[in-house]
Each structure stands twice: as C-alpha cells, then as structure tokens.
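Of the protein chains in this complex, all but one are displayed in their positions.
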Amino acid sequence: MRSQIFSRPLIGSVLAMTLGLGTGCSHWIELAGPTDAAPPTSATVATDARVPLLLETIRVTLNGSSIAPPTILERQVLGAIEATRLFSQLYQSGYTQPAADQARVTVRLSIDNLVEPHAGQAAWRGFVVGASMFALAPFISLNYDYGAEMSLEMERWDGQIKRYTATSNGSAHYNLFGASPDVIEQLKGEVTEACLSSLLNQVIQDSTFFLASSEHSQDKPIRFVSVGVCHSSPPCDPRVPTDRRLICSVARHKTVHDSSEIWLSPSLQWYHAPYTHEEAGVDLDAFRQMVIKNPQGFLGRYGLGNKLVQEAGNLEEAVEHLTIATQLDLTHVASHLGLGRALVSLGRKDEAKPILQAGIDAARSGRSSGGGDLVPEMEALLRTLG
Amino acid sequence: MAALSSPIYAADPTPQITVGTQEVGLTAGYMLPHRLTQDHTTKQQGVALMPSWMMTLTDPIGDSWYRGQVSLGAEMVYIQFQEPFVTHGVGFTPKIKYTFVAQDRIRPYAEFAGGPFWTDLAGKTPEESSRFNFVLTAGFGVSYFLTDQAALNVGYRFQHISNGGTRYPNLGLNSSLPFGGFSFFF
Partner (left out) sequence: MKIEEARQRIESAMTQYGAQAGMAIDLVINEVRSDLGAATANELIDEFDLELQYNIAPLESDHSTS
C-alpha cells in the first residue's frame, strides 16, 4: 500500500522530467531575406585596372549606442571584401597604407545592430516551464531577434562617392535546454554575412566605377580576373579566359589570402599563398637559402624563379634562376612555361619563343614525364608572340 | 622627489554570461528554526546540501543599478535534521534567479524556488503530519567571481515546508538557512 502511494507520483515526476529534458533541446534559426534580394552578380575585369582599397572606418552601433567594432566582425568584413577580388590590395587604417600618390578606393562602413532579446517574455516563459516541473520545456520556445543595417560609402580616387545600403534580420528560436551562447552567435554571424553579401553584390554591379582605366601594350597580354561575392567556403571558381589563365591561389592552412595578382602554372595551382607580404618575403628567403646552399639544385632555382614571378618580384632575377632550372632539367615543362612568361613580361619575346617551344616539344615527345596539361597554355602564349 | 611608478593592472575576471550560459553549483547551509506562531513548538535544525543547475535566459536588461539577468534552473535539496530527531528530507525545486550585473565581480542576486519535498521528520512533530510535502524558498545572496567562470556564493534563504493542505495538521515548518557555496559557469 505504501509503495503504491509513493511510486505513482514518483514515477510520474520522473517521466515528466525525462520528457522535458529529452525533448526540450531543440533550436532553429530563421533568416529574413535582405531587402534587396538581387541575384548574385559577377563580372570579369582587367586585372591591371584594379586599384587598392583602403578601409578607413568601421562604425558599429548596438540598439543605437556606439560600440567598439568586434575584431571578429572586422575580419569578416575584410574577408568578404577581399573575396570579391575587385580590388588589387586591401589596406586598413592604422596599418600599412598605400602610397600617397596611388589611386585607391576609400571605404567607410557603418553597421547598426538591432537586438531584441525578448527578456520579459523569456523570464515569464521560464517561470512557467519551471512551475510545470520542466514538463512544458519542449512546448514553450524562447526567442531572440537580431538585425543588421549596413551602409557603405565608397570614395573613388577622384572624390566621387557611391553609397550602398543593405538590411538583414533573423530570429533564433530555442527550447530551454537548447539554449546556448553558440545559437546566438550563429544567428549574428548569419545575419551579418547575409547583409554583407547583399552590400557587396551592389558594389560588384558597379564594378566598372571602381576600376582605373589602363592602356594595354600590344605586346603585353591582358590579364583578367573574375570578381563576385564569394561565400564562406573557398575556393572561388575562377573563370578561364580562352587563351589566358589566372588561377585563384588558395592558402592551404588559412582562409584569407593576399589578393595580389599572380601568374601560376596549373602545377602550382595549390601553392601556399602567403598570408601577408611579410610571409612572402620569408618564402623567398627560404628559396634563396636553398640556392646559396646548392647553386646547382634544380628545386631551389625553379622554386625561387617561380616565386619571384608569383610575387611580381624582380623578373630579371626570375629569368636568371629559371634559365638555370631549364638547363638543369631540359624536360621540365613547368619551368619552361615560367621562364617563358617572365621573358614575355619583360618584353623579350624573341627569347621567349624558343623556350616555350622547347617545353612544348619536351611534353609532346614524351621525354617529359608530366606537364602535358600545360601545353595548350604554352601554345596559346606562343601564338600571341606572333 | 617621489618616483612615479606606473600602476600594474592585473587582469580583471569579467564574467561573460549570456543567453544560454549554464551554471552548475553546490551550496551548503545550516537550517535554523523560526517558530512564527504560538502553535509552533518544534525547533528543527540541521545541515542542508543543495546541488543546482541553472541556465541564463536573458542578456542583461535595464540600465541602472537594477540591471540584471534572469536564470532558470532546478535544485536538489537534501536536509539532515539533527533536532529534534535525526531524520532526513530530500526535495526537487525548480528555481528562478535574478542576478544584478551592474558590477563585474560582485553580483548580488535574488532567488525563488519551490517543489516537492519528502521528509521522515513529519509525523513526528505536531506541525506536520505527512511525509510528502512541498518546500518554498526565497532568498538572496552574493556571488564573487574568482575567475570569469567560477564564483563563490554566500547568502540567506527563508524556507517553508508544508504539505499544501493535503493532510492535517499542516502548520508548516519555517526556517532560516544561511548558506555558502560555489558555482561554475560554462
């Protein structure tokens, strides 16, 4: 009799608590679309026409009160701008600046964050959940609203200004045991990214406004790059012009990479892109040390020569090293291509032709054990030399 | 001339408690009786042990000294009555707490809890006749954050134990419970 009196309420309480704990762990996020839901835009622009961008200020407010821009937000903004590839280099106020006489685009970004945590509602609903011994936990959801309004002012080198705005908002819904700081952070990240994407899409639509006109020499091939809003998962798919190739370098260990224009053979497609110019210098030094240690080592000469070409460094020096590399390995196709490119960039077309032809012959004859995929590119480059 | 030395600033542990932050704690106290009416004759005393879990429901609300956060959770209550008899009591109480966050390391709070409570003291005292009861608790305390994730708590609670009128007599037992404990936030 006593066991019956105590077991039923006890069992009922345990079941209620188990139900509450087990099923009240869910959460989900709803995003409202940005106000200007235009389809993603992309364009192909001449690489030489791109100018650097200077991020002058980021002003952030939270429910109308100014706050210091969070570091993670700064990095998100910089990464999104850099991923468009519309600008040749990225500078930020307070760090290295572009040369005073260099044409550039200056950017001022303003972000207004609106937070509605529904605190009163959460407190009352929490009280009800507690009073129900958590049995109502799976049925009562709590809400957190977050919105962002961004305005971007872009000033061209000649003083002309364009302004863009975008808005995005979303809500996080969660049951009691599904609450977590990560849910709120995820909501904020998604809203910010949606707003940034919308903003930069508008910038891409006006991409010609931010390009400097450039006169192209008949001898110099025109290099192109595809620009567009790139979402969080790298790499961006580069467009391949018919007879020229610019390949997006992807940093293997880092997600933000220097946007300097590069020439790469496909065999170096996944080369580590330096994160900063300082790191590029470190890599060059490493190859220089190899050359000093072993002047007749193929890898040191080839690596240093190609690195100089990638970083738009001293092309005369690159020619010197790549010439030795092609002499050390007569059948290495990629070094012939790199040397050919460097000579073409220096305007030494007559010297480039036999180099490129030798590389093509090595690949076609089978003396080379690889690099066959470089032949079309070499042939195309050879055709442009007349 | 006195030399001026630059002050040395130690890192201040400012707890970053937001929506979804969980708190696990352990509190211990000693129950002291309050005989509020002439009909109350029992002087129950004993040690109380209370492990708890809480989750923060809101970001800081308000702008002035009352700026604070609401947390919801639950607590197990174990009491070993040493007076008038050695007996035991155990209960489960959902709890709601409002923590004042105007300061960084020292955070006062007010709390309220209530839930079922079983004790074999009842039936041996004139105030309570059934072993199954309810316990209502209201109190306040102060949390002192040693790091941004760990805090020491001290405070006071007033407890009322009764069976909610399910059986008579039901005068209820009232007591004060000064306590101390610690909490860990994650």
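To keep things simple, chains are lettered A and B as they appear, and every chain counts its residues starting from 1.
One rule holds for everything that comes next: a contact is a pair of C-beta atoms (placed from the backbone, for glycine too) under 8 Å apart; a residue touches a chain by one contact, two chains touch by 3 or more.
Computed from a predicted structure; not experimentally measured.
Among the chains on display, the ones the left-out chain touches in the entire complex are A.
Check A:182, A:316 or A:373 against the missing chain and you find that the one touching it is A:373.
Within the complete assembly, A:299 is the residue of A:29, A:131, A:212 or A:299 that touches the hidden chain.
Residues of chain A that touch the chain left out of view are 235, 237-238, 240, 245, 247, 250, 252-253, 266-272, 283, 286-287, 289-290, 293-294, 297-300, 302-303, 306, 334, 369-371, 373.
By our rule, only the chains that are shown with their structure count from here on.
Taking each chain's centre as the average of its CA atoms, chain A and chain B sit 51 Å apart. Within the complex formed with chain B, the residues of chain A that make contact are 6, 9, 13, 115, 117, 119-120, 122-123, 126-127, 129-131, 133-134, 142, 144, 174, 176-177, 179-184. In the complex of the two chains, the chain B residues touching chain A come out as 18-21, 55-59, 61, 70, 72-74, 92, 94-96, 115-116, 132.
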